[in-house]
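Every protein chain of the complex appears in place save one, which is left out.
Up next is subunit A:
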Amino acid sequence: MSTISASEKVDGFTRKSVRKAQRQRKSQGSSQYRTQSAPVELSPLPQLKDTPSAEQQELFMQKLNQCCVLFDFLDSVTDLKSKEIKRATLNELVEYVSTYRGVLVESAYPDITNMICTNIFRALPPSDNPDFDPEEDEPTLEVSWPHMQLVYEFLLRFLENPDFQPSIAKRHIDQKFVLQLLELFDSEDPRERDFLKTILHRIYGKFLGLRAFIRKQINNIFLQFIYETEHFNGVAELLEILGSIINGFALPLKAEHKQFLMKVLIPLHTAKSLALFHAQLAYCVVQFLEKDPTLTEPVIRGLLKVWPKTCSQKEVMFLGEIEEILDVVEPTQFKKVQEPLFKQISKCVANAHFQVAERALYFWNNDYILSLIEENIDKILPIMFGSLYRISKEHWNPTIVALVYNVLKTLMEMNCTLFDELTSSYKAERQREKKKEQERDELWKKLDQFKLGNAPLVQNNSHSIPNDTNDTSAV
């Protein structure tokens, strides 16, 4: 308490960065260990490789059972010997399932899955830091990782073993198993999520019967993330898996998949933490469009609907995604969305935040986009001209102004006559806009007189308002 920095003395507030620095300690958590019973002491078993093969299976089972004992890693002094025995045993088990053939006999499956479930399935602990910001804060790491990592490793090797038989395993690796696995994706520990990603991908590949279920549950996780909790640590990892799943979808796309695109992937763009998974999300969207170009229009319109209003950082990401989409767009599809799309782009180039404006102007460095613009210059130039012309005069940032000059030059070269027309009508256009604005204001003033509470109007003159509207517009 006595060491108060000068900056704190001055304003009494501590800046976020200062507070962050104060708790730079590595935070670790776990809620895996809950047993309050007396600790079990492990005694070392003989090595598998030193055992005659006839007895190996029996020993393998014993070792699996031994690894079901859990230890408290928050307490770093107790059970050191037993912890070491379990670690060594797990290492041996990993080696055993990855190098030996014929170890996965049918009777081993229940014990294998039981060992895995006991070790990894747990209710994730409450976050140490309630306003955890994944971009700035250090994640809370799983404290029992020394063991858990090996169990994950074991699960992975188990699934990848050439003798692995999904038809037997499906009795144990079932919907409930997958559901619990998916819940673990919320883990704050990136190492754990990375393992989960690979494992879920293997399961999706090997268990055809679980595929629809996995997709549906991921759907639910995303919907809950978007509309209910706004918090889930594993969105990026799940999207990465989906990216490769989408890649394998058969054509024509099922209605279920299209619904997933429009009702889940597009709304995911509204998330506050978009930066954490935008690359993976954009990849999924582009995968969909490469599969089925007719989805371009709904996707672009969807993105325009959820276009960020105040967050410039997100706007830059959206522009990046639009460019990725335009890279693969078919010219016929492009024509369908060019108007609403370029209305938005024209707003972006005129954005006061130079990074947004810059990102939008970079579109003109892309040869394919340039060819699309050229093909449709008579539609696009009138939309873009006003903004470009204005910011070439008004933008505060010299880099933007320079970029805009180049863009204007490119556009002029595409259609010189139209460009000249627009230049000469620019002033008149702006005046017309101003006049429109005035008319709007006057109309509202007029409507003020019809405010609620004007009882006779409500009763009889329901028509009069639209009529008035027409009158005003005729003025």
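What we mean here is this: contacts are C-beta pairs under 8 Å (C-beta built on N, C-alpha and C of every residue); 3 or more make two chains touch, one makes a residue touch a chain; residues count from 1.
As a convention for this text, contacts and distances are computed from a predicted model.
Enquirer: According to its UniProt entry, is the unseen chain "Transcription initiation factor TFIID subunit 14b isoform X2", "WD repeat domain 73", "Protein phosphatase 2, regulatory subunit A, beta b" or "dolichyl-diphosphooligosaccharide--protein glycotransferase"?
Expert: For the chain not displayed, UniProt's protein name is "Protein phosphatase 2, regulatory subunit A, beta b".
Enquirer: Would you mind spotting which of A:Q165, A:Q224, A:N247 or A:T423 touches the chain that isn't drawn?
Expert: With A:Q165, A:Q224, A:N247 or A:T423 as choices, the missing chain is touched by A:Q224.
Enquirer: If I consider the whole complex, including the chain that's not displayed, which of A:K49, A:R171, A:K254 or A:K305 touches that chain?
Expert: Missing-chain contact among the listed residues: A:K305.
Enquirer: Of A:H201, A:K263 or A:H353, which one is in contact with the hidden chain?
Expert: For the chain that is not drawn, the touching residue is A:K263.
Enquirer: Could you please point out the subunit A residues that touch the chain left off the display?
Expert: Looking at subunit A, the ones touching the missing chain are residues 1, 4, 8-12, 31, 33-34, 122-123, 125-126, 176, 179, 216, 220, 223-224, 226-228, 263, 267, 305, 309, 437, 439-440, 443-444, 447, 450-452, 457-460, 462-463, 465-466, 469-470, 472-473.
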